[in-house]
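Notes follow once the structure below has been shown.
What you see is the complex with one protein chain gone and the rest in place.
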Amino acid sequence: MPADAVSSGRLVDHFEAGLDAPICLTWELTYACNLACIHCLSSSGRRDPRELTTAECFGVIDELQAMQVFYVNIGGGEPTVRRDFWEILDYATTHDVGVKFSTNGSRITAENAARLAASDYVDVQISLDGASASVNDAIRGPGSFVTATEALERWAEAGMRSFKISVVVTRTNVDQLDEFEALADRFGAQLRLTRLRPSGRGADVWEELHPTAPQQRQLYDWLLPRGDKVLTGDSFFHLAAYGQPLPGLNLCGAGRVVCLIDPIGDVYACPFAIHEAFRAGNIRTTGGFTAVWRTSELFQDLRRPQTGGACASCSHFDSCRGGCMAAKFFTGLPLDGPDPECVLGNGESLLSKLPDRAVPRPSADHSRRTPRRPISPCEPSPLAGFEVTL
Amino acid sequence: MAFQAEQAWRLDRRVAIRPEPFGALAYHFGTRQLSFLKTRKLLAVVQALDEQPTALAACREAGVTEQELPAYCRALETLARSGMVVEDAIHAR
Partner (left out) sequence: MTDPSTQAPPAPRDADDDQRVDAAEQPDVELVEADLLIEDVSIDGMCGVY
(Lines give C-alpha, C1' and ligand atoms only; values in the text may rest on other atoms or scores of the structure.)
Protein backbone atom coordinates (compact mmCIF):
# COMPACT_ATOMS: atom_id res chain seq x y z
CA MET A 1 0.00 0.00 0.00
CA PRO A 2 1.44 3.42 -0.94
CA ALA A 3 2.72 5.37 2.05
CA ASP A 4 0.23 8.19 1.72
CA ALA A 5 -2.82 6.09 1.02
CA VAL A 6 -5.33 6.47 3.82
CA SER A 7 -6.46 3.09 5.04
CA SER A 8 -9.66 2.35 3.22
CA GLY A 9 -12.59 1.11 5.19
CA ARG A 10 -12.96 1.42 8.89
CA LEU A 11 -10.49 0.56 11.58
CA VAL A 12 -12.81 -2.34 12.32
CA ASP A 13 -12.31 -3.81 8.85
CA HIS A 14 -8.54 -4.01 9.34
CA PHE A 15 -8.89 -5.59 12.74
CA GLU A 16 -11.42 -8.13 11.49
CA ALA A 17 -8.82 -9.39 9.06
CA GLY A 18 -6.48 -10.01 11.97
CA LEU A 19 -3.11 -8.61 12.94
CA ASP A 20 0.41 -10.07 13.04
CA ALA A 21 0.25 -9.90 16.81
CA PRO A 22 -2.57 -9.45 19.30
CA ILE A 23 -3.03 -5.93 20.65
CA CYS A 24 -3.66 -7.43 24.04
CA LEU A 25 -4.70 -10.83 25.29
CA THR A 26 -5.97 -12.69 28.32
CA TRP A 27 -3.61 -15.04 30.08
CA GLU A 28 -5.02 -17.33 32.72
CA LEU A 29 -2.11 -18.22 34.95
CA THR A 30 -3.74 -20.99 36.94
CA TYR A 31 -6.96 -22.95 37.28
CA ALA A 32 -6.50 -22.95 41.03
CA CYS A 33 -8.83 -20.68 42.93
CA ASN A 34 -9.81 -20.18 46.54
CA LEU A 35 -13.33 -19.23 45.49
CA ALA A 36 -15.99 -21.13 43.56
CA CYS A 37 -18.05 -18.44 41.80
CA ILE A 38 -21.15 -19.98 40.32
CA HIS A 39 -20.64 -18.43 36.87
CA CYS A 40 -16.88 -18.96 36.49
CA LEU A 41 -16.08 -18.83 32.78
CA SER A 42 -13.04 -21.06 33.20
CA SER A 43 -14.65 -23.55 35.61
CA SER A 44 -11.75 -22.93 37.96
CA GLY A 45 -11.02 -24.38 41.38
CA ARG A 46 -8.39 -27.10 41.11
CA ARG A 47 -4.86 -26.53 39.83
CA ASP A 48 -4.06 -28.44 36.67
CA PRO A 49 -0.83 -30.46 37.15
CA ARG A 50 0.23 -29.57 33.60
CA GLU A 51 0.43 -25.87 34.48
CA LEU A 52 3.16 -23.84 32.77
CA THR A 53 6.35 -23.59 34.82
CA THR A 54 7.85 -20.25 35.82
CA ALA A 55 10.43 -20.61 33.04
CA GLU A 56 7.72 -21.35 30.52
CA CYS A 57 5.82 -18.26 31.69
CA PHE A 58 8.93 -16.17 31.15
CA GLY A 59 9.16 -17.68 27.67
CA VAL A 60 5.61 -16.57 26.90
CA ILE A 61 6.48 -13.05 28.02
CA ASP A 62 9.61 -13.08 25.82
CA GLU A 63 7.40 -13.93 22.87
CA LEU A 64 4.86 -11.24 23.72
CA GLN A 65 7.67 -8.72 23.96
CA ALA A 66 9.05 -9.74 20.57
CA MET A 67 5.60 -9.49 19.02
CA GLN A 68 5.12 -6.11 20.68
CA VAL A 69 1.93 -7.10 22.41
CA PHE A 70 1.15 -4.00 24.41
CA TYR A 71 -0.77 -5.48 27.25
CA VAL A 72 -1.60 -8.78 28.89
CA ASN A 73 -4.63 -9.30 31.10
CA ILE A 74 -3.64 -11.82 33.70
CA GLY A 75 -6.36 -13.84 35.38
CA GLY A 76 -7.20 -17.38 36.26
CA GLY A 77 -8.61 -18.97 38.56
CA GLU A 78 -7.03 -16.65 41.09
CA PRO A 79 -3.62 -15.68 39.68
CA THR A 80 -2.19 -14.54 43.02
CA VAL A 81 -2.32 -18.06 44.41
CA ARG A 82 0.63 -18.94 42.19
CA ARG A 83 3.77 -18.60 44.31
CA ASP A 84 5.63 -17.06 41.37
CA PHE A 85 2.88 -14.55 40.59
CA TRP A 86 4.89 -11.47 41.64
CA GLU A 87 7.97 -12.73 39.80
CA ILE A 88 5.95 -13.17 36.62
CA LEU A 89 4.43 -9.73 37.07
CA ASP A 90 7.87 -8.14 37.43
CA TYR A 91 9.23 -10.05 34.45
CA ALA A 92 6.42 -8.76 32.25
CA THR A 93 6.75 -5.13 33.29
CA THR A 94 10.51 -5.15 32.83
CA HIS A 95 10.13 -6.61 29.36
CA ASP A 96 7.86 -4.01 27.78
CA VAL A 97 4.63 -5.89 28.40
CA GLY A 98 2.01 -3.95 30.33
CA VAL A 99 -0.09 -5.94 32.78
CA LYS A 100 -3.58 -5.70 34.08
CA PHE A 101 -4.44 -8.46 36.48
CA SER A 102 -7.82 -9.56 37.69
CA THR A 103 -8.17 -10.75 41.28
CA ASN A 104 -10.73 -11.51 43.96
CA GLY A 105 -8.56 -9.57 46.38
CA SER A 106 -7.85 -12.37 48.82
CA ARG A 107 -4.07 -11.98 48.66
CA ILE A 108 -3.82 -8.22 48.52
CA THR A 109 -1.93 -6.79 51.48
CA ALA A 110 -0.89 -3.26 52.39
CA GLU A 111 2.64 -4.25 51.40
CA ASN A 112 1.94 -5.56 47.92
CA ALA A 113 -0.58 -2.76 47.39
CA ALA A 114 2.28 -0.30 47.93
CA ARG A 115 4.45 -2.21 45.44
CA LEU A 116 1.68 -2.04 42.85
CA ALA A 117 1.09 1.65 43.46
CA ALA A 118 4.75 2.31 42.68
CA SER A 119 4.58 0.57 39.30
CA ASP A 120 3.52 2.51 36.24
CA TYR A 121 2.98 -0.58 34.13
CA VAL A 122 0.43 -2.47 36.19
CA ASP A 123 -3.30 -2.02 36.41
CA VAL A 124 -5.49 -4.10 38.65
CA GLN A 125 -9.08 -5.10 38.58
CA ILE A 126 -11.13 -6.56 41.39
CA SER A 127 -14.03 -8.85 40.55
CA LEU A 128 -17.29 -7.96 42.22
CA ASP A 129 -20.78 -9.05 41.23
CA GLY A 130 -22.94 -7.21 43.71
CA ALA A 131 -22.89 -3.76 45.26
CA SER A 132 -24.01 -5.37 48.51
CA ALA A 133 -22.70 -8.43 50.30
CA SER A 134 -25.98 -10.31 49.91
CA VAL A 135 -26.13 -9.93 46.12
CA ASN A 136 -22.41 -10.44 45.62
CA ASP A 137 -21.89 -13.37 47.95
CA ALA A 138 -24.77 -15.31 46.42
CA ILE A 139 -22.60 -15.52 43.30
CA ARG A 140 -19.06 -15.40 44.62
CA GLY A 141 -19.37 -17.06 48.01
CA PRO A 142 -19.59 -16.01 51.67
CA GLY A 143 -17.11 -13.34 52.69
CA SER A 144 -16.07 -12.46 49.14
CA PHE A 145 -17.65 -9.00 49.21
CA VAL A 146 -15.70 -8.06 52.34
CA THR A 147 -12.49 -9.47 50.87
CA ALA A 148 -12.95 -7.39 47.75
CA THR A 149 -13.73 -4.15 49.53
CA GLU A 150 -10.76 -4.62 51.85
CA ALA A 151 -8.50 -4.94 48.82
CA LEU A 152 -10.04 -1.79 47.34
CA GLU A 153 -9.37 0.04 50.57
CA ARG A 154 -5.74 -1.07 50.57
CA TRP A 155 -5.23 0.10 47.02
CA ALA A 156 -6.86 3.43 47.80
CA GLU A 157 -4.69 3.89 50.87
CA ALA A 158 -1.57 2.94 48.94
CA GLY A 159 -2.31 5.71 46.42
CA MET A 160 -2.86 3.24 43.61
CA ARG A 161 -3.63 5.14 40.44
CA SER A 162 -5.43 2.91 38.04
CA PHE A 163 -7.63 0.26 39.59
CA LYS A 164 -10.98 -1.02 38.50
CA ILE A 165 -14.00 -2.80 39.83
CA SER A 166 -15.09 -5.33 37.24
CA VAL A 167 -18.66 -6.55 37.40
CA VAL A 168 -20.43 -9.28 35.48
CA VAL A 169 -23.94 -7.94 34.92
CA THR A 170 -26.65 -10.39 35.99
CA ARG A 171 -30.36 -10.41 36.58
CA THR A 172 -29.68 -9.99 40.29
CA ASN A 173 -27.34 -6.99 40.14
CA VAL A 174 -28.65 -4.96 37.20
CA ASP A 175 -30.75 -2.86 39.60
CA GLN A 176 -27.58 -1.92 41.50
CA LEU A 177 -25.82 0.03 38.75
CA ASP A 178 -26.06 3.33 40.63
CA GLU A 179 -24.73 1.65 43.75
CA PHE A 180 -21.80 0.19 41.79
CA GLU A 181 -21.03 3.68 40.56
CA ALA A 182 -21.15 5.00 44.12
CA LEU A 183 -18.89 2.19 45.32
CA ALA A 184 -16.36 2.94 42.60
CA ASP A 185 -16.44 6.65 43.44
CA ARG A 186 -16.02 5.89 47.13
CA PHE A 187 -12.72 4.07 46.50
CA GLY A 188 -11.53 6.17 43.58
CA ALA A 189 -11.81 3.18 41.27
CA GLN A 190 -13.05 3.00 37.70
CA LEU A 191 -16.15 0.92 37.12
CA ARG A 192 -16.21 -1.82 34.52
CA LEU A 193 -19.39 -3.70 33.59
CA THR A 194 -19.10 -6.84 31.49
CA ARG A 195 -21.40 -9.35 29.92
CA LEU A 196 -22.32 -12.70 31.42
CA ARG A 197 -21.61 -15.45 28.94
CA PRO A 198 -22.89 -19.04 29.17
CA SER A 199 -19.27 -20.21 29.41
CA GLY A 200 -17.69 -22.58 31.90
CA ARG A 201 -19.92 -22.82 34.96
CA GLY A 202 -21.83 -19.90 33.45
CA ALA A 203 -23.68 -22.43 31.31
CA ASP A 204 -25.30 -23.89 34.44
CA VAL A 205 -26.68 -20.56 35.67
CA TRP A 206 -27.28 -18.78 32.37
CA GLU A 207 -31.00 -19.40 32.25
CA GLU A 208 -31.70 -17.80 35.59
CA LEU A 209 -28.93 -15.20 35.70
CA HIS A 210 -28.67 -13.57 32.29
CA PRO A 211 -30.43 -10.21 32.10
CA THR A 212 -33.96 -10.19 30.70
CA ALA A 213 -34.72 -8.19 27.56
CA PRO A 214 -36.03 -5.16 29.51
CA GLN A 215 -32.98 -5.36 31.78
CA GLN A 216 -30.69 -5.29 28.75
CA ARG A 217 -32.37 -2.11 27.62
CA GLN A 218 -32.05 -0.71 31.15
CA LEU A 219 -28.32 -1.48 31.08
CA TYR A 220 -27.84 0.11 27.65
CA ASP A 221 -29.72 3.25 28.69
CA TRP A 222 -27.56 3.49 31.80
CA LEU A 223 -24.27 2.98 29.95
CA LEU A 224 -24.80 5.23 26.96
CA PRO A 225 -24.66 8.64 28.68
CA ARG A 226 -21.66 7.50 30.71
CA GLY A 227 -19.49 7.11 27.59
CA ASP A 228 -15.88 6.34 28.37
CA LYS A 229 -16.32 6.78 32.08
CA VAL A 230 -17.59 3.22 32.59
CA LEU A 231 -15.59 0.52 30.84
CA THR A 232 -17.21 -2.49 29.24
CA GLY A 233 -14.42 -4.45 27.59
CA ASP A 234 -16.48 -4.01 24.43
CA SER A 235 -18.63 -6.84 25.73
CA PHE A 236 -21.96 -5.27 24.81
CA PHE A 237 -21.49 -4.71 21.11
CA HIS A 238 -24.62 -6.80 20.49
CA LEU A 239 -26.54 -3.91 22.05
CA ALA A 240 -25.42 -1.57 19.26
CA ALA A 241 -28.59 -2.65 17.48
CA TYR A 242 -30.53 -0.41 19.87
CA GLY A 243 -29.05 2.65 18.15
CA GLN A 244 -25.83 4.46 18.99
CA PRO A 245 -23.04 1.97 19.69
CA LEU A 246 -21.33 1.99 23.05
CA PRO A 247 -17.64 2.98 23.12
CA GLY A 248 -15.25 0.33 21.90
CA LEU A 249 -14.37 -1.38 18.65
CA ASN A 250 -17.76 -3.04 18.55
CA LEU A 251 -16.48 -6.21 17.03
CA CYS A 252 -15.59 -9.70 18.12
CA GLY A 253 -11.87 -9.59 18.72
CA ALA A 254 -11.45 -13.35 19.14
CA GLY A 255 -8.51 -14.66 17.14
CA ARG A 256 -8.18 -11.29 15.45
CA VAL A 257 -6.88 -8.79 17.98
CA VAL A 258 -7.12 -10.81 21.19
CA CYS A 259 -7.01 -14.41 22.36
CA LEU A 260 -6.55 -16.51 25.49
CA ILE A 261 -3.54 -18.43 26.76
CA ASP A 262 -4.72 -20.87 29.39
CA PRO A 263 -2.78 -22.26 32.40
CA ILE A 264 -1.52 -25.30 30.48
CA GLY A 265 -0.50 -23.30 27.41
CA ASP A 266 -3.55 -23.95 25.28
CA VAL A 267 -4.47 -21.04 23.05
CA TYR A 268 -8.16 -20.31 22.58
CA ALA A 269 -9.93 -17.70 20.49
CA CYS A 270 -11.07 -15.95 23.67
CA PRO A 271 -11.58 -16.66 27.39
CA PHE A 272 -15.31 -17.17 26.87
CA ALA A 273 -14.70 -19.95 24.39
CA ILE A 274 -12.71 -22.53 26.33
CA HIS A 275 -13.73 -25.51 24.22
CA GLU A 276 -11.99 -27.78 21.75
CA ALA A 277 -13.91 -26.11 18.91
CA PHE A 278 -12.09 -22.84 19.65
CA ARG A 279 -8.68 -24.19 20.58
CA ALA A 280 -6.06 -22.93 18.13
CA GLY A 281 -3.08 -24.86 19.48
CA ASN A 282 -0.63 -25.00 22.37
CA ILE A 283 2.37 -22.80 23.10
CA ARG A 284 4.50 -25.83 23.96
CA THR A 285 4.59 -26.92 20.30
CA THR A 286 7.23 -25.79 17.81
CA GLY A 287 7.06 -22.09 17.11
CA GLY A 288 5.41 -21.35 20.43
CA PHE A 289 2.65 -18.82 20.80
CA THR A 290 3.82 -16.83 17.78
CA ALA A 291 3.27 -19.74 15.42
CA VAL A 292 -0.16 -20.47 16.87
CA TRP A 293 -1.26 -16.86 16.55
CA ARG A 294 -0.01 -16.46 13.00
CA THR A 295 -0.60 -19.84 11.41
CA SER A 296 -3.24 -21.84 13.23
CA GLU A 297 -6.13 -23.00 11.09
CA LEU A 298 -8.74 -21.75 13.53
CA PHE A 299 -7.41 -18.21 13.61
CA GLN A 300 -6.97 -18.07 9.87
CA ASP A 301 -10.58 -19.16 9.58
CA LEU A 302 -11.78 -16.44 11.96
CA ARG A 303 -9.84 -13.81 10.01
CA ARG A 304 -11.66 -14.56 6.77
CA PRO A 305 -14.63 -12.34 6.01
CA GLN A 306 -17.65 -13.65 7.90
CA THR A 307 -20.85 -13.84 5.89
CA GLY A 308 -23.29 -13.27 8.75
CA GLY A 309 -25.55 -16.08 7.58
CA ALA A 310 -29.11 -15.66 8.77
CA CYS A 311 -28.33 -12.26 10.23
CA ALA A 312 -26.87 -10.75 7.08
CA SER A 313 -30.22 -9.47 5.83
CA CYS A 314 -31.02 -7.74 9.10
CA SER A 315 -30.70 -3.97 8.97
CA HIS A 316 -28.86 -4.03 12.31
CA PHE A 317 -26.21 -6.54 11.28
CA ASP A 318 -23.68 -3.84 10.54
CA SER A 319 -23.76 -2.66 14.14
CA CYS A 320 -24.28 -5.86 16.12
CA ARG A 321 -22.20 -8.11 13.81
CA GLY A 322 -24.35 -11.06 14.80
CA GLY A 323 -23.28 -10.82 18.44
CA CYS A 324 -21.05 -13.07 20.50
CA MET A 325 -19.69 -16.32 19.08
CA ALA A 326 -19.26 -17.87 22.53
CA ALA A 327 -22.79 -16.93 23.64
CA LYS A 328 -24.20 -18.64 20.56
CA PHE A 329 -21.99 -21.69 20.85
CA PHE A 330 -22.68 -22.45 24.48
CA THR A 331 -26.43 -22.02 24.14
CA GLY A 332 -26.34 -24.48 21.26
CA LEU A 333 -27.27 -21.86 18.65
CA PRO A 334 -25.75 -21.87 15.15
CA LEU A 335 -22.83 -19.46 14.79
CA ASP A 336 -24.26 -17.95 11.62
CA GLY A 337 -27.47 -16.88 13.31
CA PRO A 338 -28.63 -14.53 16.04
CA ASP A 339 -27.06 -14.04 19.44
CA PRO A 340 -29.21 -15.56 22.24
CA GLU A 341 -29.70 -12.03 23.56
CA CYS A 342 -30.35 -10.41 20.17
CA VAL A 343 -32.16 -7.17 20.99
CA LEU A 344 -34.82 -7.89 18.40
CA GLY A 345 -35.65 -11.14 20.16
CA ASN A 346 -34.49 -13.28 17.25
CA GLY A 347 -32.22 -15.31 19.52
CA GLU A 348 -34.95 -15.98 22.04
CA SER A 349 -37.37 -17.12 19.38
CA LEU A 350 -34.77 -19.37 17.76
CA LEU A 351 -34.04 -20.94 21.15
CA SER A 352 -37.72 -21.73 21.60
CA LYS A 353 -37.84 -23.29 18.13
CA LEU A 354 -34.93 -25.62 18.94
CA PRO A 355 -35.86 -27.22 22.28
CA ASP A 356 -33.95 -30.41 21.53
CA ARG A 357 -30.73 -28.75 20.40
CA ALA A 358 -27.41 -30.13 21.63
CA VAL A 359 -25.69 -27.81 24.09
CA PRO A 360 -21.87 -28.19 24.15
CA ARG A 361 -20.18 -28.80 27.48
CA PRO A 362 -16.71 -27.38 28.25
CA SER A 363 -13.91 -29.78 27.33
CA ALA A 364 -12.45 -29.73 30.85
CA ASP A 365 -13.80 -28.85 34.25
CA HIS A 366 -11.40 -27.68 36.93
CA SER A 367 -14.15 -27.06 39.47
CA ARG A 368 -13.55 -28.38 42.96
CA ARG A 369 -15.34 -31.66 43.38
CA THR A 370 -16.02 -31.33 47.07
CA PRO A 371 -17.12 -27.83 47.94
CA ARG A 372 -15.61 -26.45 51.10
CA ARG A 373 -17.91 -25.39 53.88
CA PRO A 374 -16.92 -22.08 55.47
CA ILE A 375 -14.57 -22.80 58.39
CA SER A 376 -14.16 -20.89 61.62
CA PRO A 377 -10.60 -19.60 62.20
CA CYS A 378 -10.70 -21.31 65.60
CA GLU A 379 -11.36 -24.76 64.16
CA PRO A 380 -8.45 -27.02 65.28
CA SER A 381 -8.98 -29.93 62.88
CA PRO A 382 -6.99 -29.68 59.62
CA LEU A 383 -9.68 -31.67 57.87
CA ALA A 384 -12.45 -29.26 58.75
CA GLY A 385 -14.57 -28.26 55.82
CA PHE A 386 -13.74 -31.29 53.70
CA GLU A 387 -16.44 -33.80 52.96
CA VAL A 388 -15.24 -37.27 52.15
CA THR A 389 -17.10 -38.84 49.26
CA LEU A 390 -16.57 -42.33 47.97
CA MET B 1 -3.93 26.46 19.84
CA ALA B 2 -2.30 25.52 16.54
CA PHE B 3 0.41 22.92 16.58
CA GLN B 4 3.89 24.47 16.79
CA ALA B 5 5.42 22.65 13.83
CA GLU B 6 8.60 24.75 13.94
CA GLN B 7 9.44 23.43 17.39
CA ALA B 8 11.40 20.30 18.15
CA TRP B 9 9.20 17.36 19.12
CA ARG B 10 9.82 13.77 20.06
CA LEU B 11 7.88 10.69 21.00
CA ASP B 12 7.28 10.32 24.71
CA ARG B 13 9.59 7.59 26.01
CA ARG B 14 6.63 5.58 27.28
CA VAL B 15 5.15 5.23 23.80
CA ALA B 16 5.49 2.02 21.79
CA ILE B 17 4.98 2.18 18.04
CA ARG B 18 4.11 -0.98 16.20
CA PRO B 19 4.10 -0.78 12.39
CA GLU B 20 1.18 -2.49 10.66
CA PRO B 21 0.45 -3.00 6.94
CA PHE B 22 -2.18 -0.29 7.13
CA GLY B 23 -0.18 2.23 9.17
CA ALA B 24 0.75 1.72 12.79
CA LEU B 25 -0.50 1.24 16.31
CA ALA B 26 0.79 3.55 19.02
CA TYR B 27 0.39 2.72 22.69
CA HIS B 28 1.26 5.03 25.59
CA PHE B 29 2.19 2.94 28.62
CA GLY B 30 1.56 5.84 30.98
CA THR B 31 -1.91 6.90 29.86
CA ARG B 32 -2.95 3.48 28.47
CA GLN B 33 -4.02 5.27 25.33
CA LEU B 34 -4.03 3.35 22.09
CA SER B 35 -4.03 5.17 18.77
CA PHE B 36 -4.26 3.96 15.24
CA LEU B 37 -2.04 5.82 12.76
CA LYS B 38 -3.77 5.45 9.43
CA THR B 39 -0.94 5.95 6.96
CA ARG B 40 2.59 4.65 6.65
CA LYS B 41 3.56 8.24 5.95
CA LEU B 42 2.34 9.33 9.38
CA LEU B 43 4.35 6.48 10.86
CA ALA B 44 7.40 7.80 8.98
CA VAL B 45 6.77 11.31 10.34
CA VAL B 46 6.56 10.03 13.90
CA GLN B 47 9.69 7.92 13.47
CA ALA B 48 11.57 10.93 12.07
CA LEU B 49 10.66 13.27 14.93
CA ASP B 50 13.53 12.28 17.21
CA GLU B 51 16.30 12.91 14.68
CA GLN B 52 14.86 15.96 12.90
CA PRO B 53 15.26 19.45 14.41
CA THR B 54 11.58 20.37 13.97
CA ALA B 55 8.28 18.61 13.38
CA LEU B 56 8.16 20.41 10.02
CA ALA B 57 11.50 18.89 9.04
CA ALA B 58 10.22 15.47 10.10
CA CYS B 59 7.21 15.90 7.83
CA ARG B 60 9.42 16.86 4.89
CA GLU B 61 11.74 13.95 5.61
CA ALA B 62 8.73 11.61 5.47
CA GLY B 63 7.65 13.04 2.11
CA VAL B 64 4.66 15.07 3.29
CA THR B 65 3.62 17.47 0.51
CA GLU B 66 2.57 21.11 1.04
CA GLN B 67 -1.00 20.09 0.34
CA GLU B 68 -0.89 17.35 2.96
CA LEU B 69 0.87 19.44 5.61
CA PRO B 70 -2.23 20.84 7.38
CA ALA B 71 -3.68 17.35 7.85
CA TYR B 72 -0.38 16.01 9.18
CA CYS B 73 -0.01 18.95 11.55
CA ARG B 74 -3.51 18.28 12.81
CA ALA B 75 -2.53 14.66 13.38
CA LEU B 76 0.57 15.74 15.30
CA GLU B 77 -1.60 18.09 17.32
CA THR B 78 -3.84 15.16 18.27
CA LEU B 79 -0.78 13.17 19.33
CA ALA B 80 0.49 16.13 21.34
CA ARG B 81 -2.86 16.58 23.09
CA SER B 82 -2.84 12.97 24.18
CA GLY B 83 0.77 13.14 25.32
CA MET B 84 2.12 10.73 22.71
CA VAL B 85 4.49 13.37 21.40
CA VAL B 86 6.08 16.01 23.60
CA GLU B 87 8.20 19.10 23.00
CA ASP B 88 11.86 18.19 22.88
CA ALA B 89 13.38 20.68 25.28
CA ILE B 90 16.90 19.38 24.79
CA HIS B 91 16.94 20.07 21.08
CA ALA B 92 14.84 23.22 21.20
CA ARG B 93 16.46 26.15 19.44
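By letter and in written order, the chains are A and B; residue numbering begins at 1 in each of them.
The criterion applied here is as follows: contacts are C-beta pairs under 8 Å (C-beta built on N, C-alpha and C of every residue); 3 or more make two chains touch, one makes a residue touch a chain.
The shown structure was predicted, so the numbers you read here are calculated from the model rather than taken from an experiment.
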Of A:G248, A:G332 or A:P360, the residue in touch with the unshown chain: A:G248
Full-complex contact with the absent chain, from A:C259, A:I283 or A:C311: A:C259
Absent-chain contact - pick from A:A32, A:L231 or A:V292: A:L231
Residue among A:L64, A:L223 or A:A269 that touches the chain left out of view: A:A269
Those residues of subunit B which, in the complete complex, touch the missing chain: 27, 31-39, 42, 71-72, 74-75, 78-79, 81-82
Subunit A residues touching the omitted chain (full complex): 6, 8, 10-12, 23-26, 41, 70-71, 73, 75, 102, 162, 166, 192, 194, 227-228, 231-235, 237, 243-245, 247-249, 251-254, 257-260, 269-272, 318-319, 324
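The working rule: only the chains that are shown with their structure count from here on.
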Averaged-CA centre spacing for the pair subunit B and subunit A, given as whole angstrom: 34
Subunit A - residues contacting subunit B, complex: 1-7, 11, 14, 19-21, 23, 68, 70-71, 96, 98, 120-121, 123, 162
In the complex, subunit B residues that touch subunit A: 14, 16, 18, 20-23, 25, 27, 29-30, 32, 34, 36, 38-41, 44, 62-63, 68
